[in-house]
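Heads up, one of the protein chains got dropped from this complex, but the rest are sitting where they should.
Showing chain A:
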Amino acid sequence: MTITLTRRRLIRAAAIGGGAALLSGCDRIVQNSSARAFLERAEELTMAAQRSLLDREALAREYSESEIIQPQRPNGSISPRDPDYRRMAANGFADWRLSVTGLVERPQSLSLDELRAMPARTQITRHDCVEGWSCIAKWTGVPLAAVLDEAGVKPGGSYVVFRCADTLGREKYYESIDMIDARHPQTILAYGLNDETLPVANGAPLRVRVERQLGYKMAKYLMGIEVVTSLASIRGGKGGYWEDRGYEWYAGI
């Protein structure tokens, strides 16, 4: 009996010790910058594979009214404390403007009314959060392609960078997509959610919908759109707030 217990204890100690060594070994591997860079190469493979499979125009699934069963769950920033944003919100976003700058022929400064007067698209789509949950909601807005055409993208304009009003952590939120997703018919600058004005928690007055990618690509509290050639010189150089913190830039996965 004593022997069995001792042996069992020994085996357990060895198993716990072995497991701990294995895991701390794994932690060390993923913290090693060159090992991490090697593992991250898989993202290029995923993007290349998906882009070769994915028709440029292939639409994300759209759902029926009856499948809207709950409010769109807000995540990340839900009530920005930034003084400029609070001031605009208090004023019903009357003096809010969306700037369209960078590599464009005709830089723009658009009011909400001007955006609402442009061609609109309404779509009932599924929002997939990187955390794992999904939520179906109805979004109304102006196709980003229409805004880009209004401004006239200059040659060399490869990416659209979204500049936001909210601060997450210690930095202003920002995101970026390439022209394939920017000109996709379901990529809209949304000002309406479930037949109502877009609420603050979901990104008022304007947010972007990029239906074939994960939620963190769909920047809220938009202030400006900038067309650029490269993302390398912006902030952390990875093309977005979460990307600078290790998330994939191509979030079609």
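Just so we're on the same page, contacts are C-beta pairs under 8 Å (C-beta built on N, C-alpha and C of every residue); 3 or more make two chains touch, one makes a residue touch a chain; residues count from 1.
The working rule: contacts and distances are computed from a predicted model.
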Undepicted complex member, UniProt protein name, chosen from "Monosaccharide ABC transporter substrate-binding protein (CUT2 family)", "Thiosulfate reductase cytochrome b subunit", "Lactate racemase domain-containing protein" or "NADH-quinone oxidoreductase subunit E": "Thiosulfate reductase cytochrome b subunit"
Chain not shown: contacting residue from A:S79, A:S109 or A:S134: A:S134
Residues of chain A (touch criterion as defined above) contacting the omitted chain: 19-20, 23-24, 26-27, 30-31, 36, 39-43, 45-46, 50, 53-55, 58-61, 63, 67, 69-70, 73, 126, 128-136, 211-214, 242, 245-248, 251-253
